[in-house]
Structure formats: structure tokens, C-alpha cells
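A quick write-up on the structure given underneath.
Every protein chain except one is present and positioned as in the full complex.
Labels for the chains are A, B and C, by order of writing; each one numbers its residues from 1.
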Amino acid sequence: MAYSIRLFGQIAEMAGATTLEVDAVADVQSLRATVEARIPGLQQLPYLVAVDKDIVTGNAVLESSALIALLPPYSGG
Amino acid sequence: MAYSIRLFGQIAEMAGATTLEVDAVADVQSLRATVEARIPGLQQLPYLVAVDKDIVTGNAVLESSALIALLPPYSGG
Amino acid sequence: MDKERKIKNIFVQGAVAPAFVAESIAKHSTKTDIGAHSIFMGQVRADVIDGKTVAAIEYTTYEEMALEKMHEIREAIFRQYPLTCMHIHHSLGRIAAGDICLFVFTSSGHRKAAIDACAEVVERIKKELPVWGREIFDNETHQWKENK
Partner (left out) sequence: MDKERKIKNIFVQGAVAPAFVAESIAKHSTKTDIGAHSIFMGQVRADVIDGKTVAAIEYTTYEEMALEKMHEIREAIFRQYPLTCMHIHHSLGRIAAGDICLFVFTSSGHRKAAIDACAEVVERIKKELPVWGREIFDNETHQWKENK
């Protein structure tokens, strides 16, 4: 089991890719630790985690079917 | 000495004219009494008096050169 | 009349055309310090009153006074908000239901000033400009509007 995480904006630029494959993790907190270890500089950025197109605030268990995305601060409009 | 008073909107319609000639009066209060006697229905309308293009609230002495206008409630925009 | 800015005419005979709005917007693309535009437009409603439908509103004004008043409002708004520009057009004459009778356009570096200034100008126009609208019904009777 693994996730194909979607990366956007500045995070995609930092990773040099628009997706990142990571092994299964239990929850969003573990996910954050994992992706921060993989993408240099990410830890310094106040990014959001979206699961199934909703922002997760705090922690949450991750289903194996979860659609995960990492979102840097918004700047639309 | 007399004033040629400008009438607008509903007041012009009530008077059937866009100006009204009135003999000299001392102040705005006297003016109001005079025009209300001349224009039937005016007393029932909450109209404003403009002197030299400024609204007069309360009473004020009228110079002989005063440019007077009667303004019904606004409805622009 | 030596005021800070020249007194501008805001009155136009007839409705404000959407194409005119587009031209106004397009002219601002060279002003690259603008980040936000706010526009308000008044449109004549076909209100039904006692079974009669409003077909048009006929606008008249005390023009000399209205333009001086608008000038005062404009100066006050420019003092209050960091605006790049402000454009105002008010129709006179008979404006059919569905047509635009007022166009207020403010621009600024950032959204808050543009939005707040536009809203305040609209309120002040409604409250302070000597302009009168006569609602003409489909049977050619009429009644005078009054702003709330």
C-alpha cells in the first residue's frame, strides 16, 4: 500500500515534481513527518494537507483510499 | 425685488412650471410659507430648500441675490 | 471655481451601455499599480405596483448643484481612501427597464479601498445628489420614486 500524493505550487517546485509516492502511513501527522523528510525546505513552509479534497486541521487517520494533496499558502484572486 | 425660484421633479409637476416668481421675503421660513400657499400639495411633501446650491436646514436670512431652488426627496442612482 | 480638481460632468443622456463599461475597464490596463477594481451599476427594475409594471424611469437633475455636490463627494472619498481612480456616470432622460442608469467605478492597489470606496460613493449618490426618477408605467401613468 502506498499513496501518490499530489503537490501544488511552491511545494511542487521544491520537490521538482507534481506527485510524490510515499509508503502507507497511519495518520496525517505521520504523513507530515514523512513528506517533510522527503522534500527539503517543506518543514519551513506553513502548508496544508488535503484529504479527499478537504483540509485536515490537526490529525486524522488515513484510509488506504485517501486522496492526499499538499497545499502551500493560497494566493489566488 | 423678487426671486425666480427653480422647481424640480414632483414640485415642478405640482406647479406645472419649472420656475416660480415670488416677491422678496426675509428668510427661508417666510419663503416656505409663501411657496406652500402658491403650490397646492407642497405642504404635504418633505421638500428641501437650496440656497446658492446648498441645502438650508432650519432657517436662514435670504440675500437679494440668493439662487433658490425647491427640491423634492431625491431618487437618483 | 479654483478647486483642487476640476468639476467633472457625471451625467449622460440615456442608458450606460455595457460596451462603455468595457472601454472604461480596458483603459486601466496601462495603470499597472492597480490591483483591484470595484464596480457598481444600477439597473432599472420592472417593478409591479398596483398591477401596473414600470416600463422606464425618467431622470432629471438640478445639474449645477449635483455636479458641485458630486465634486465634494469625490474629493472626500479621495481623501479617505488610497484610490488610483474613480469614474461616475449617471443617466438622464428616459431609461428603459433592464438598462443601466448608474455606473460607479473605483480602482486601487488593493481590494479593500476599491470595494469600500465604491460602496460609500453609491450611498452618498443616492442620499446627496439632487436627482429625481419618475417611474413610467406601461399605461403611461407615473409615480415619483424616493430613495430609502
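The criterion applied here is as follows: a residue touches a chain if its C-beta (ideal position, glycine included) is under 8 Å from a C-beta of that chain, and two chains touch if they have at least 3 such contacts.
Just so it is clear, the structure is predicted and the values come from calculations on it, not from any experiment.
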### Touch partners, limited to displayed chains, of the chain removed from view
A, C
#### Entry: Chain not shown: contacting residue from C:K8, C:K31 or C:K127
C:K31
### Task
Quickly run down the residues of chain A that touch the omitted chain.
6, 8-10, 13, 50, 53, 69, 71-77
### Message
List every residue of chain C that touches the chain not included in the displayed model.
### Response
18-19, 21-23, 25-26, 28-46, 97-100, 107, 109, 111, 114-115, 118-119, 122, 126
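Everything below uses one rule, namely that only the chains that are shown with their structure count from here on.
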### Centroid distance [mean C-alpha coordinates] between chain C and chain A, Å
48
### Query
Once you find the CA centre of chain A and the CA centre of chain B, what distance in Å lies between them?
72
### Task
Return the distance between the CA-based centres of chain B and chain C, expressed in whole Å.
26
